[in-house]
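Worksheet for the structure shown next.
As you look at this complex, bear in mind that one protein chain is not there, while each of the others sits in place.
Presenting subunit A:
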Amino acid sequence: MKDANLLGRRNFIKGMGAAAGVAIAAPAMAISEKADGVKWDKEVEVLIIGSGFAGLAAAIEASRKGAKDVHIFEKMSYFGGNSAINGGLFAAPGTPMQKQEGVKDSVDRMVADQMKSGRGVADEALLRHVAEHAVEALQMTMDAGSEFHPYLQQLGGHSVARTYQTTVSCGAGITQPLLNECRKLGVHTHNRAKFEGFLVGDKGEIVGVKMRENYHFGEDQPGKISHIRAKRGVIMATGGFAQNINLRMAQDPTLTAEVGCTNAPGATGEGMYEMFRLGAIPVHLAHIQSGPWASPDEGGFGYVSNYTIYNFPHSLAIHRLTGKRFMNEIADRKTRADAELSCRDEKGEALPPILITSYKDSKKHPNTKKVIKYNVGWKFDTIEELAKHFEVPLKPLKAQIEEYNSYVKSGDDKQFGKNMTKAKDKFIEAPFTVVRLWPKVHYCQGGVQITTKAEVKDSFTGQPISGLYAAGEVCGGIHGVSRLGSCSIPECMVMGMTAARSVMQA
């Protein structure tokens, strides 16, 4: 109930709506079958399920490697999944912009940062494979027409600035060009087509899928099942399961319907669970990440998330009861999300902390205007006004700002050891902009286990399941306990490309 109050009636109801939608949408019937005697309705060369970064990159790469008949199937009415609403932040080591800005980085360094945030259980071989090919993936987006801000960002948990961001500050700045590129290359795209199970050959190999066509998500209309043969193989790019409240609560009972979620409605996970039924190895399912940059004042990712990601390095996060900082503003996600969740009033009720930024610095991000305009953030001319609005004790708050400004000057954060490089000369001064912070369920680290060739491994044999590949968030174990921000786009794209190369070589 605490969270319900916090998130406000509007979001709470929305959460319930999503839950109900999923309940209607979840089919009890999905199941894989032997392909013996199946009457094929259609035959395709490369069959891709899911139209996010992983699916789109796979389709483009398969076409470039010579596939003539590539098909993407998407259960929603629109294409792009989480990728189309994503923040557009893309990390890669050794990029042209890093050379230009004099940032020293390497594959080793990026892998080391990720291993650290993964807390010892990340998959180093996969992280290395992704980091080695990340620049190539970045190039694929640029070739398709993606445009990026002319500056790098240093996100929480990264030891250097290595993150590009699209000029529209959204993953759509990548999915839209990639979708256009797919169409230019002659890739067939099908919406309202829901994967419901594999068709398995004599030797346990994947020969095709059962697809529900004319499918309307969350509506009561059965559509029609067709059997589609995949000549070269099936690439599963169906994303995570953060929107499936039953499944996420099975892993982590604290992630109830009352906890917000940043994901697109289609992130319900049945593709992943169907692979488990087939024999794929489940890894790290309980590692579900919450985004520490979200706001309880809007739904989903909204406008605030990118605003805060940009501003954290030169802002302070304040506990409203004490007027003091309570975390390193650029620690990794889990560290910050846990710290925010601990911000409570005397009765233990959630008390979303606030992020204070100087307007002169925040306004450089394009979302700042919108955050204020759409009432999900506020601007104050004096610290008194700010303190009064959020009921923060004024004296300790003033003292905290003074203390923090001394760290800006010395470059040494004595309170939390924050890396002050990006905060250089950015003193906290009026006028201020402020947003409220509260974590939202954001990313599923868990999924099926894959090889560095994007092959899905079988739990009993340890060998790849023939004809089956997976890429993107549906895969698990790569990031370990906590994924660093901006590391999913390179992963999804590189593994999508890798899956396509494997399919074309098989």
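Things worth noting here:
Quick note on the criterion: contacts are C-beta pairs under 8 Å (C-beta built on N, C-alpha and C of every residue); 3 or more make two chains touch, one makes a residue touch a chain; residues count from 1.
The criterion applied here is as follows: contacts and distances are computed from a predicted model.
Looking at the choices "Tetraheme cytochrome c", "2-oxoacid:acceptor oxidoreductase subunit alpha", "Carbohydrate ABC transporter membrane protein 2 (CUT1 family)" or "Ferritin-like domain-containing protein", the name in the UniProt record of the chain not drawn here is "Tetraheme cytochrome c". Remark: the omitted chain is touched by one listed residue; of A:Phe53, A:Phe79, A:Tyr164 or A:Phe326 this is A:Phe79. Check A:Val70, A:Leu255, A:Ile309 or A:Val376 against the missing chain and you find that the one touching it is A:Val376. Touch with the chain that is not drawn comes from one residue among A:Gln100, A:Asn214 or A:Ser342, which is A:Asn214.
Screening A:Phe198, A:Tyr303, A:Tyr407 or A:Tyr469 against the full complex identifies A:Tyr303 as the residue touching the chain left out. By the touch definition given at the top, subunit A reaches the unshown chain through residues 14, 77-80, 84-85, 168, 170, 172, 176, 191-192, 214, 216, 219, 221, 265, 298-303, 369, 374-376.
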